[in-house]
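Can you keep this structure in mind? I'll have questions shortly.
Apart from one protein chain that is not included, each protein chain of the complex appears where it belongs.
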Amino acid sequence: MQRITREMLTSKAISLLNDGTVSAVLGWREGEFSYDLTPSLFYTAEDIEQNFVFNDFCGANFSKYLVTKTLGIEGKILAFLKPCDTYSFNQLLTEHRIDRSKVYVVGISCDGMADISKIRAITGDGISSISCEPDGLKVQTIYDDEPKTVSYEDAMAERCICCKSKKHVCYDELIGEEGEENPDCNRFGKVAELEAMTPDERFAFWRGELSRCIRCNACRDVCPACTCEKCVFNNPNSGAENKAPATSFEEQMFHIIRAFHVAGRCTDCGECSRVCPQHIPLHLLNRKFIKDINTFYGEYQAGKEVGSRAPLVDYTTGDLEPGQVFEREGM
Amino acid sequence: MRKSLLTSVDSIFSKISESMALFLPVDDPTGRANYTRWEEGKKWSEALNTVKSPKDFFFPQVEDLMKFKVSGKNIELKNTAKIDEDFVVFGVRPCDVRSFDVLDNVFLSEPRDGYYAARRKHGIIVSVACSKPSETCFCHTFGIDPAGEYGDVTVWKGENELFWKANTEKGEKVMELISEFTESCDDNAADDIKAKIEKIAEKLPLRNLSAENFGGDKTDEYFDRPEWKSLSESCLGCGTCTFVCPTCQCYDIKDFNTGKDVIRFRCWDSCMYSEFTQMSAGQPRLTQLERFRQRFMHKLVYYPANYDGMFSCVGCGRCLKSCPIHMNIVKVMKTLGGKADE
Partner (left out) sequence: MSEIFEPLVPKLGVITEIRAETPDIKTFRVVTPDGEKPFEHKPGQCAMLSIPGVGEAMFSITSSPTVKEYMEFSIKKCGCVTEWLHQAEPGQMVTIRGPYGKPFPVDTEFVGKNLLFIAGGVGLAPLHSVINYCRANRDKYGRIDVVVGSRTKSDTLDYDEMVNEWAKEDNFGLHLTTDRSTPDWDGHVGFLPAFLTEIGFDTDRIAILCGPPIAIKLSLAALYELGFDKTQVYTTLEMRMKCGIGKCGRCNVGTKYVCKDGPVFRFDELDELPDEY
């Protein structure tokens, strides 16, 4: 359960709107069920009072929205950013994609978000309501008379289980307690497992996963590192435009090319895997790059500092030779 | 009506597979179901529905239409499509069977789409009634009965038995094929199952969602509604909703140069994509608002206008489960249609 409550956020939002600090609030709008919240801009106190929601299903990363939402608005936007979101926000500032003066960042502490599909796997389908109680999520289904309790641990999204940091790297104001970085999060555990496979096993693993891809582009469109105004894959003049793979080889290439493109800029927010309708663990491709960069160039966390030079775009005489990368084991 | 033991279902699948390809929902390692070709060892999924809809069988995500050989100024054309083998799709839910009617209106109206027509001719649909609907189901809104008779054969799944009813000649043939595993039973044998489904369906949270405020004559009423702005504001412009949707039928035709030949293929396209309507001369749908509006106006107004009032949505709920920002047709209908009465 989140220690931050809805009331903390709505009262902050309303007071900042009323005193003119911000002209809009980026928050979560209530849905049909308890878990289907939609990121949304709120312009009035009434709208916030009626429709603003904060609960354990507020996983969406708001940073990328600020790229476009700050363009069409007078004044500042209030953005509630979780620690992981602030890394993406900083990375976008580094890439000059957001005008910092247009955003009022309220950092909010986060206790890890829930994943509805994990809950569904426990309770079964037909979830009519979920309430976040101190002892767990009370899940009412149409098949049961009494609600079932799912512990926060069991419901927690994979990306939150190995959360890299509870510390905000950017904010104007903070609600809740500031946390710490978590170097022992074991986020590279699965990557190490894949590295330990034989090349054939690893190839089979990725083929199996990527064969489910329906090429909806949700991973790309949600990714805060993918902010090209016209992606090469939907530019008819690029020569690489395609909506569908002409061969299965191409399907694998799409994701690998994308992983290369965001290498060194990916903050490991995990949105790509969250939105994938086929639950392909796309974040593992990005984590592999992060792990390699750490190994070969020293620890680097994209988004930690605004303006930092990522190792892949920063030449130093100490850089390792290509051959050293090529000859290592466990590629 | 005939019945079979649930334990004999793999033998039935094996029997069908002997004479034609059989596809059915099978769980992948993450626990999600997708249609898969049956072979020894594949287990029929318990899931309510597949991530990708069965429209793939008749309107595949990618299909080669023809092949060209280009040399200098010369072009040779080869029609490469070959669709002449029967196949069975087992486990199609009533909503998805209805989606074929929606697609039929488009692809089988003149001029008929030959590729789609050939697949429809060779495809045999075995529907399975929904014993466990999800909160995201709203097929009732479009007059679909989760316990009803759809497809060439309908199957109702009980605790230990399956009940089978052939609805068409094609269905009779399948029933004949598996007759050694089934025995005749009373026509009312599945009534208990149907009643149970109906009782559950009454409890569905979207049970009362109505489409009556939408229809072919409503362009003026909805096109300029200010709510489109807030509804579409967070849309990522991805194609998830359109690609999991059983009724979305927009496509692109593209050429792929293999180096030896040029293959002209057709693939799913999405009205949510900016380049969908991009011309050298201009862009009629400039922002995501126009693209978002197009998708829902098409389903709730334009399609009914062109096809006798039928809606281009079957309430399967896939978009409710898959949209990265949880925006969907139910929210659109409630936001726009709810206020139309005031």
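So that you can tell them apart, the chains are marked A and B in the order they are listed, and the count of residues begins at 1 in each.
As a convention for this text, a residue touches a chain if its C-beta (ideal position, glycine included) is under 8 Å from a C-beta of that chain, and two chains touch if they have at least 3 such contacts.
Values in this document were obtained by computation on a predicted structure and should not be read as measured data.
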Open item on the list: For the chain that was dropped from the view, give me its touching partners among the shown chains.
Closed with: B
Open item on the list: Touch as defined at the start, partner being the missing chain; which of B:20, B:175, B:189 or B:305 qualifies?
Closed with: B:305
Task: Contacting the left-out chain in the complete assembly, out of B:28, B:86, B:145 or B:252 - done: B:252
Open item on the list: Give me the chain B residues in contact with the hidden chain, please.
Closed with: 65-66, 68, 70, 73-75, 77, 79, 81-84, 106-107, 111-115, 118, 216, 219, 223-224, 249-253, 255, 257, 262, 264, 266, 269, 271, 276-282, 284-285, 290, 294, 297-298, 301-302, 305-306
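Please note the rule applied: only the chains that are shown with their structure count from here on.
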Task: Distance between chain centroids, defined by C-alpha means - chain A, chain B (Å) - done: 30
Open item on the list: So in the complex, the part of chain B that touches chain A is made up of which residues?
Closed with: 28-32, 34, 48, 51-52, 61-62, 132-135, 200, 203-206, 230, 233-234, 236-240, 242-244, 252, 254, 256, 263, 265, 267-270, 273-275, 278, 320, 322, 324-327, 330-331, 334
TODO: Could you please specify the touching residues of chain A with respect to chain B in the complex?
DONE: 31-33, 36-41, 60, 65, 121, 124-128, 141-143, 208, 212, 214-218, 220-222, 234-236, 241-246, 274-275, 277-279
